[in-house]
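Data first, discussion second: the structure below is written as structure tokens.
Yeah, one chain of the complex is gone here, protein chain that is, but the others are all in their spots.
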Amino acid sequence: MNYRRSYFIITCIAFGFAFLYIPILSMVVFSFNASKLVTVWDSANSPTLKWYYSLLHNEEILDAAWISLKVAVINASGAVILGTLAGFGLARFTQFRGRFTLNAMTTAPLVMPEVITGLSLLLLFVAMEQVIGWPAGRGLTTMTIGHMTFSMAYVTVVVQSRLASFDIALEEAAMDLGARPVKVFFVITLPIIFPAILSGWLLAFTLSWDDLVISSFTSGPGSSTLPMVVFSKVRLGVSPEINVLATITITVVTLMIVAVSLWMARASRLEQVQ
Amino acid sequence: MANSAPAVKAAPWNDPATRPYVEIERVTKSFGDFKAVDDVSLKIYKGEIFCLLGASGCGKTTLLRMLGGFETPSSGRIFIDGEDMTGVPPYERPVNMMFQSYALFPHMSVEQNVAFGLKQDGVPKAEIADRVATMLELVKLGGLGKRKPHQLSGGQKQRVALARSLVKRPKLLLLDEPLGALDKKLREHTQFELVSLQDKLGVTFIVVTHDQEEAMTLASRIGVMNHGEIVQAGTPSEIYEFPGSKFVADFVGSVNIFEGKLIEDEPEHIRIASDELGATIYVSHGISAPPEATVWAAIRPEKVFMSTAQPEGVDNVVRGAVQDIAYLGDLSIYLVVLPTGKVVRVTQPNTSRHAEAITWDQQVYLSWDSTSPVVVTR
Partner (left out) sequence: MKRTQSLQRFGITGRGLVVALPYVWLLLFFVVPFVIVLKISFSDIDLAIPPYKALIEWTAKNALAIKINFNNYAFLFTDSLYLNALVNSIKVAFISTLMCLAIGYPMAYGIARSTPSTRNMLLLLVILPFWTSLLLRVYAWIGLLKANGVINNVLISLGLIHEPLTMLYTPFAMYVGIVYSYLPFMILPLYANLEKMDWQLLEAAEDLGCRPYQAFYKITLPLSRNGILAGSMLVFIPAVGEFVIPALLGGPNALMIGRVLWDEFFSNRAWPVASAVAILLLIILVPFMMWYQSVQARESAGAR
């Protein structure tokens, strides 16, 4: 293949990435700024870690982070189970009753505006409470259910596309050698597509962790998630603690992505090349 | 090269008393309106290497997959060792398959791959270890047991796939284009290894291939397929020397086909008037066909003699000019154009290093023995 260097393309890429990263880098830089105004650099007292101490002792934020963590973990685990089942069904079973509906239901959440999904979920919970008495008020349960509903759509896409490139002969060979279909799934398919499932888990976790709109609609008193707290602070303007939060988030995400991609590169060498 | 002697001693297909090991009874497989396999009936005997030969899309792979249980026939039945196996899933059949892509489990070692089938059957651990080790020795992979598939070469992967499918001692082994991914030299070498392995183990093989050379080398019998049907089934020499149709004659090996009209039809000889040839063909055996029927005479290139001097006392002679020569080392292929415009393909072994070379545009005489042509009516 001829890798021709086009200066136009290179310039575009450079500008594009600069556009993507300058805001992020500016947040990181100003997290070390002593001034409360955040963007006005206080060279006398900066760089400083004082906002880092402040954040890590901020009760409101820490409580919210804990709630976000709980919801995100449960959501990711549930979404992975539902999404893997759906993804497997859509990838392997070419015909079954309700296939069209299932396909539509797993692609719609990907594009639907969150305000609509959030609103509809809240109205559902209210109606359910009226009719059968559960859920009693909104809180962690309703939030988790809401998150799982849209997270599983993403997991389905990830699993489905992984299975599409999976050599079905591997499953057939296992059956040929005497393994029943369920065994084949757990002993052959699952271990091989595991990196995709893991990335689906991480994707669901991140979506839940960062979610604002659906959380706002489906939460109740005392169940504020981290994004909800951040949003209420940020509506009033800039805040140095938020910069610190951003820096911590970015660092963690970067480390995780690098780790996962290294592992996936190793894992992809395992599968046969035709 | 001569065909290696198959595992089966006498020709059981000629003995009506022998029970077929695999019986395919009027099997059809349709995908919507398309008939991939059309009313196929076949008897395969124990210890045979039976090759399904055909171009892509002819239905051979579908037929193989039905034998393996991966597709269910739309109609018809399949018997293996006397039992009706139609509709039985692959994990309940005494049949194993070697896949075209080998399908080695990438997350398991060579040993674990080979042991997989035995584990599913609940064979005790010690016995598994023993049988796996023996099988790996047999396919000449001893010592590579701990490696993972991505650490093996193409030929090694193929042998692991073979070991894995044979270790369960199946009644029937199905092979889907087993040698397709190997390069020429390795392919030839593996062909003979396969036959000797089959002979040692006595397993019945059914091989699917589009490579007729492969079929001729491996098979005790070949079934030529076209458009979902078995067009002809027989031993390699039967298929080659006595093709039943133009299609088979043309598909297996190269052939010259002359179309003509039957003008003389006697029990011990016939004459065909061929405009393509520009002469009559005298064939010294009888065929059954209506008078004045259109028939085709098929003559193999190696059975056509080419000479610069007119041959004496031969029934079939024509003249032509050499149009093209391909020198292949052990033999040469000549394309000779006749006055009628028809091009005849002639092969001659290069028996002498300093032979009088026939060159382009040279006028030559082509002749053949009256027993050489095979006359087909379709």
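By letter and in written order, the chains are A and B; residue numbering begins at 1 in each of them.
One rule holds in what follows: a contact is a pair of C-beta atoms (placed from the backbone, for glycine too) under 8 Å apart; a residue touches a chain by one contact, two chains touch by 3 or more.
Computed from a predicted model, the values in this text were never measured in an experiment.
Checked against the full complex, the candidates A:Ala34, A:Ile145 or A:Leu198 give a single residue touching the omitted chain, namely A:Ile145.
Residue A:Val126 is the one among A:Val126, A:Leu140 or A:Leu198 that touches the chain not shown. Taking the complete complex into account, residues 1-4, 6, 8-10, 12-13, 15-17, 19-24, 26-27, 30, 37-40, 81-83, 85-86, 88-96, 98, 101-117, 119-121, 123-124, 126-127, 130, 145-146, 148-149, 152, 156, 164, 168, 171, 175, 181-182, 206, 209-210, 212-213, 216-217, 227, 230-231, 234-235, 237-238, 242-243, 245-246, 249-250, 253-254, 257-258, 261, 265 of chain A touch the chain not shown.
Here, only the chains that are shown with their structure count from here on.
Chain A and chain B, compared by their mean Cα positions, are separated by 55 Å.
Interface of chain A with chain B (complex): residues 167, 169-170, 172-180, 183, 188, 191-192, 269-272, 274.
Every residue of chain B that touches chain A in the complex is listed here, in rising order: 68-70, 89-91, 95-97, 99-107, 116-117, 120-121, 148-150, 157, 164-165, 168.
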